[in-house]
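Encoded as structure tokens, here's the structure I'll be asking about.
A single protein chain has been removed from this complex, and every other one stays in its place.
The letters A and B name the chains in turn, as written, and every chain counts its residues from 1.
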Amino acid sequence: MNSEHEPKIVAFLCKWCSSAGSDMAGVSRLEYPSNVIPITVMCSGSVSPLYILSAFNLGADGVLVSGCHPGDCHYIKGNMYARRRMALLKELLPYIGLEPERFQMSWVSAAEGLKFTQIIKEFVKQLKPLGPQTQLRRSL
Amino acid sequence: MVEVEKIREEARRLLQEGQVRGVIGYVRGPQGVWAVPAMIRNPEDVDRLVWNPTCVHNLVLFVVEEKKEQARQKEPDKRPLAVVVKGCDSRAINVLLQEKFIEREEVILLGVSCENSGVVDKKKLLNLVPSQKIEEIVYGNNGHIVAVIDGERRVFPPEEVLADRCLECQANFPVVYDHFFGEKIKKEAINTSPGVDKIEKMRLEERRRFWEEELSRCLRCYACRSVCPMCYCTECVVDPISFAVEPTTTAEEKAKKIKWIEKSPLLSENFVYHLVRAIHLAGRCVDCGECERVCPEDIPIRLLNKKLEREAWRLFNYVAGMDSQAPSLFSTFKETDPEDFIR
Partner (left out) sequence: MRKKIGVFVCHCGINIAGTVDVKKVAQELSEFPGVSYTVDYVYMCSDPGQNLIIQKIKEEKLDGVVVACCSPNLHETTFRRAAQSAGLNPYECEIANIREQCSWVHKDKDKATEKAIKITKGIVEKLRWNEPLQPIKVPVTKRALIIGGGIAGIQTALDLANSDIEVVLVEKNPSIGGHMIQLSETFPTLDCSQCILTPKMVEVSKHPKIKLYTYSEVQEVTGYVGNFQAKILKKPRYVDPDKCTLCDECTQVCPVVVPNEFDLGLTGRKAIYIPFPQAIPATYTLDIEACPGVLPIACGKCWDVCEPKAIDFDMKPEIVEEKVGAIVVATGYDLYDKKNMAEYGYGKYPDVLDGLQFERLLSASGPTRGKILRPSDHKEPKEIVFIQCVGSRDPELHNKYCSKICCMYTAKHAKLYKHHVHDGQAYVFYIDIRAGGKGYEEFVNRTMEEEGVLYLRGKVSKVFEENGKLVVWGVDTLAGQDIEIRADMVVLAMAIRPSSGAEKLAKILKAAQDTDGFFAEAHPKLRPVESLTAGVFLAGVAQAPKDIPDTVAQAGGAAIKVVSILSQPELLHSPLVAQVNEHLCTGCSMCVDVCPFSALSIVEGKAKVNEVLCEGCGTCAATCLRSAIEVKNLTHLQVHDMLTASLGGLK
């Protein structure tokens, strides 16, 4: 059953690089699995850890936060703050037993359509064998 | 050795001269030996003040509450408060200063040394001796704890009776104070956190099971949050328990209140609550251990905060509450911050 599982991924993409990069994947007609729902935010620096925990709580199997490469953030350093916050979250989640693969971060520039598709493909591949994420998922 | 008479003297002077509006300290409690927090407002009462290994509370909580109370008053007494602070408590003061919750002039800090020892974990001691009979608990030599039982002195090595956090403490004297009592003896921590080590060594499924077992007991009574001096927010984002629905509250305001988690203590919601609290305390938690002490379900909450304390140090060389002038952990960054986890 596990290999059948279609993971649900939420991707927080900064508007200027990563969302534009995923647009670039579109313009270049690069195919990737449809498991990812993009949520465009202004900057990776605007992604609160609450968003990520909430996404898991609302049923996401995986969460991606993606921003501009260091030095390229449209707001100069939003991604640097994001990097710090996410580093700690990245340590905390496996500590309570959540598979480390479920939360990922990437730098994807507006030109890196291909990299975006590779990240999503890889992400889906890693999540499939893990099955659904139930630890943080709200079950009423 | 801290001479409690010296603390009393200073407290008396401050009160007599009208320099402070009160002294927050420890007094002998109703349950005999176990000290409790007290606000002393009259010079006559200062003799009630004690300092011994049962002074576990983080009195900074009362600084926070007084501050909030002041905000509610029309003509508040603006004189400072004197407060007895241990090493960990003093770092909590630093965090409050860092976050501009209080100004330095608002407190007079009566710093006490933990005597190369720490405070007693009541549960540990009661496991070793029946409680009724303990008449007094005092500091002995070399960090040992002395309990007087039926007039008889029994000496306990620190490992047996001290609170875990004291065994793990690296700074057992205040980092900020106005008056200092006792000696600054830098104690080497026995282990910075065997509890965290243990969890880190578990396999992923074990970790998950461990936390599921622990957190499934959480009643969401919020005792941890109520006792935490860092949880001073007007409303908690995870569960806006204090969101006052007043007659003027519009339907829209109510609808706009985000329900990040369900109110009921479902395991998933308990996880999210504790994770958010841990993240919100990263770089702020000073490990005073109060949350864990008050938890009616004995959930090892400290192990969450301790993990992030460890990572904040490992990844960013950051220790909470060491410097009231430095930017907070998350409101700064270094170009060289690790990013090997980023693709």
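As a working rule, a contact is a pair of C-beta atoms (placed from the backbone, for glycine too) under 8 Å apart; a residue touches a chain by one contact, two chains touch by 3 or more.
Values in this document were obtained by computation on a predicted structure and should not be read as measured data.
In the complete complex, the hidden chain is touched by one of B:127, B:142, B:226 or B:331, namely B:331. When the whole complex is considered, the residue among A:25, A:64, A:105 or A:127 that touches the unshown chain is A:25. For chain B, the residues touching the absent chain in the complete assembly are 99-101, 232-235, 237, 256, 258, 260, 280, 327-328, 330-332. Although one chain is not displayed, chain A still touches it through residues 8, 10, 16, 19-20, 22-27, 29-34, 37-43, 45-51, 54-55, 58-60, 72, 74-78, 81-82, 85, 109, 111, 117.
FYI, only the chains that are shown with their structure count from here on.
If you average the CA atoms of chain A and of chain B, the two centres end up 35 Å from each other. Within the complex formed with chain A, the chain B residues making contact are 199-200, 204-212, 237-238, 260-262, 266, 268-269, 271-272, 275-276, 278-279, 282, 304, 307-308, 311-312, 315-316, 329-331, 333, 335, 337-339, 341-343. Of all the residues in chain A, the ones that touch chain B in their complex are 49-50, 53-54, 56-57, 70, 77, 80-81, 83-99, 104-107, 119, 135-140.
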